[in-house]
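Omission of a single protein chain aside, the complex is shown with its protein chains in their original locations.
For clarity, chains are labelled A, B and C in written order, and residue numbers in each chain start from 1.
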Amino acid sequence: MRSFVFPEFEIIRDEERCGSCRGCERQCALGTHAYDPVADRLVSDDRKCAGCQRCVIFCPQKAIVVRPSPSFYRPNASWSREKIEDLKRQAETGGVLLTGCGSDKPFRIYWDHILLNASQVTNPSIDPLREPMELRTFLGRKPEMLEISREGKEVEIKTELYPNLTVETPILFSAMSFGAISYNAFKSLATAACRSGTYFNTGEGGLPREMRGEFGRCAIVQVASGRFGIDAEYLNVAQAVEIKVGQGAKPGIGGHLPGEKVSAAVAETRMIPQGTDAISPAPHHDIYSIEDLSTLITALKEATNYEKPISVKIAAVHNFAAIASGIVRAGADIIAIDGLRGGTGAAPKAIRDNVGIPTELAISSLDRRLREEGIRNRSSIIAAGGFRSSSDVIKAIALGADAVYIGSAALIAMGCTLCQKCYTGNCNWGICTQNPRLSGRLNVEIASQRLSNLISAWSHEIREMLGGMGINALESLRGNRDHLRGVGLYEWELDVLGIKGAGE
Amino acid sequence: MMTKAAVSKVRPGSAPKAGSSAGAVAVSIDASGLETRELNDRLRELLLSGAKRVEISHVCGQRYIGTRLYTPERHLMEIDIRGTAGNDLAAFLSGHKITVEGNAQDGVGNTMDSGEVVVRGRAGDVLGFSMRGGEIYVRDGCGYRAALHMKDCEGKRPVLVVGGGAQDFLGEYMAGGVVIILDRDGESHESSFMGTGMHGGVIYLRGTARVDQVGAQVEISPADEADRELIEEYVSRYLDRFPEVDMTKDEIMASPFVRLTPRSKRPYSGLYAY
Amino acid sequence: MAFYVDITRCIGCRSCEVACERVHGGRGHVQVHFVEDSASVPLFCHHCEEASCAAACFSGALFKEDTRTAFDVEKCTGCGLCSLACPFGVVWTDKIAHKCDLCDGRPEPTCVATCPADALSTDLDHLSRRARSRGARAAAQGGRR
Partner (left out) sequence: MIRVDPRLCIGCLSCSNVCPSQNILRTETAEERRIRWKRCREECDLCVELCPTEALTLVPIDESAPEPEVSFPLAGCRICGRRYAPEPMLRRVEAALPKSQTSEWVWDCPACRRRAEAERTTAETVAARRRRRV
């Protein structure tokens, strides 16, 4: 059927500059560029272009420009181009619209409406270049009270401590499974996490056997509804186990790795036959209540000999704070809360763009709820979903998070351009694909270097901002909303965030 | 009464498989009054101290038995449970052999990786959930959602044999493995929604199944010769484990079997617009 | 499929070379060789059954497709292994391999269509039929061929 949808992008090639090296043709796995031997020049098919910009970056002559197609339908405030085209696409295929990455809708980004404090005169700021700044964070349950015995100079903590994760900087890599992302991308995340003293999350796709020895020490492994790749060794090599209940990009629905992406290595790691769909059902079928969740949490604690913290990841949805309170009471050591702009490899567009609540509001209401109930110490909060910079991270911590998960930001560091075509499995950047030709493009050494650089850059910036506020340990900032002020927000928004308006 | 008779027939090391420790001296634990965690602490201590056989008496609902028995060195142990095992018996089990002289509750063999579970009685709901290896034999029936999302991979195929009947949602989302429902009492299968979302593996039912009992993704066909050979093998293993069962292999095999298989490995491949 | 050459008919005019070059953008796949002053023969790809060039090709650009040895220009990297592997020396490489593609997409290879002496065919029967009829004609005329 002929498609009535405009090409999304327009490719402009500067014929003067183009040296006909055919580099663009080889770079594009979508077949956008082709060489015409008769005319000895390259031609492009706009319809195939996903706007990933790979050819633009790798054209040695800088002869290519890819920009959004300027074609337009008659302007109509109700029928935007996106709505018209989605509708046409569905009329042509009869299918559910799929998309990748986090929501790109213009919901208010509260980070951009929150301002940070700084010290002036009465309270000196600290120079992080000269003075030690503590970013180390412990994730997990903390005791109600510490009992200390002192005999002479010997000081001993008598209270039994719960297992905690130690992170050198409050930035962890979010759950991205091997299968959704390529082996090289997965390994890059693992390498960078180990190098930077933080953790990567395996997602629900398992941890390849050969990586368990080297990377287990910086892994958080996930147990999701599909229960892929789980055995006792998997649970025990990791430093923490996360039960995935929900995901910010698609709250309430499960995952579905299409059979095309289940290659031999993915099948082995997930422990399923090659080429079958890897279906994660929407619910965990052994969890129908908080009681059942408690059973699973305890089962995992049993399976790991009570040596590892157990995290529960839920999507931020209406009234989730009450649910989270139940989760804490069910025994979770860490709650990961994934907000509206959380990313994904594939999600129905309707769900990604319409379900959930923004991360900022979620962190604040969750932290407040747990404090009110007096159980904040029983669980750490890891916030996820749409962290774009170090200032977002520090604001999240001031709103009450212990640490953050970064997903899209990590992918962007590796080369992702958020072209939102992850689900096709033809990622030209070698990130979200199982095609060996494409995944080979992502060099583990170089990509992990980029990731480590990102973590160290953000950590430096966080230290700078902390110093500016006159704080020398991140601990002291957690939940300290006095350091935040809102601009351009309604009163209810300020109330939910628990911050004052700027100038107050 | 049945349970009592069964207990008297237990012979140490009667299992044909994983029986390297046959004849080893069994260590006894009296579980009366023990909390779940205390019981499992004891089991782990025994495992680490090299015990090969453990008998636990007076079990009454203690959960997660067998779950905390993974060691990187893969110590293995045989556990005999007298009483009623609690939820998540043998969850994440890796390689051990557990026999329950009594009933088991929900979640037996949850995400079990390898090993063997024998229940001389009835099992509860979500039996063998997400199981990916090893074998479970249940003498009598089981509850709802048995074999939910069971899966297999190269060289590893979980097997679930249930002597009685199964309730609704048997083999939901099933992605691999073998389920054999022997329906010994001849109640016939009145359960519905069998194999909803199934995309791998195979379910064998003794007797017949109607189209309205299975999910849309499932195909019902009579078991052929190869199927019957497989079933026969597991029936004889089942009978080895439950000598008290008052049926012979020939009696069980005399009735027809049906096979439930998924129509496609990719049930949802046409669902999306790209 | 392969080319069959009636060497007795080849007049060494090199029309096939020219035609092939025209069709293939200046880089032909045929070369006419002269032996002493009495004979000439155009050298072609034989589309060998057990093609050495396809065996040597690492990128999958050269492969057997039915009876012909096909060439996928998209996959060629110009490594030159094929030209070294051809026992008849009829595969060239510069930055890309050049090898007879039987004028893919045309009803008939151009060289066959062009040959003024009708010395080329892709059909062995055609040549042998012609040879037989020639022999019969000669016999009818009662003379030597």
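What we mean here is this: a contact is a pair of C-beta atoms (placed from the backbone, for glycine too) under 8 Å apart; a residue touches a chain by one contact, two chains touch by 3 or more.
Quantities reported herein were computed from a predicted structural model and do not represent experimental measurements.
Undergrad: Where does the absent chain make contact, in terms of the chains shown?
TA: So, spelled out: the chain left out of view touches A, C.
Undergrad: By the contact definition given up top, give the residues of subunit C that touch the hidden chain.
TA: Spelled out for subunit C, the touching residues are 5, 7-8, 31, 33-36, 38-41, 43, 50, 52, 55-56, 58-59, 77-81, 83-90, 95-96.
Undergrad: If the missing chain were put back, which residues of subunit A would it touch?
TA: Where subunit A meets the chain not shown: residues 21-24, 26-27, 58-60, 437, 440-441, 443, 445-446, 449.
The criterion applied here is as follows: only the chains that are shown with their structure count from here on.
Undergrad: Report, in whole Å, the distance between the mean C-alpha point of subunit A and the mean C-alpha point of subunit B.
TA: 38
Undergrad: I need the residues of subunit B touching at least two other chains; which ones are they?
TA: Residues of subunit B touching two or more partner chains: there are none.
Undergrad: Mind pulling up the subunit B residues that touch subunit A in the complex?
TA: Subunit B reaches subunit A through residues 36-37, 40, 44, 63-64, 67-68, 70, 72, 87-88, 91-94, 106-107, 110-111, 113-114, 126, 129-130, 132, 145, 148-149, 151-154, 156, 172-173, 175-176, 197, 199-200, 265-274.
Undergrad: Considering only the defined contacts, which subunit A positions touch subunit C in the complex?
TA: 37-38
Undergrad: In the complex, go through subunit A and note every residue touching subunit B.
TA: Per the touch definition, subunit A meets subunit B at residues 89-90, 92-98, 223, 226-228, 230-233, 235-236, 256, 258-259, 267-268, 270-273, 275-277, 279, 281, 285-286, 295, 298-300, 302-303, 305, 423-424.
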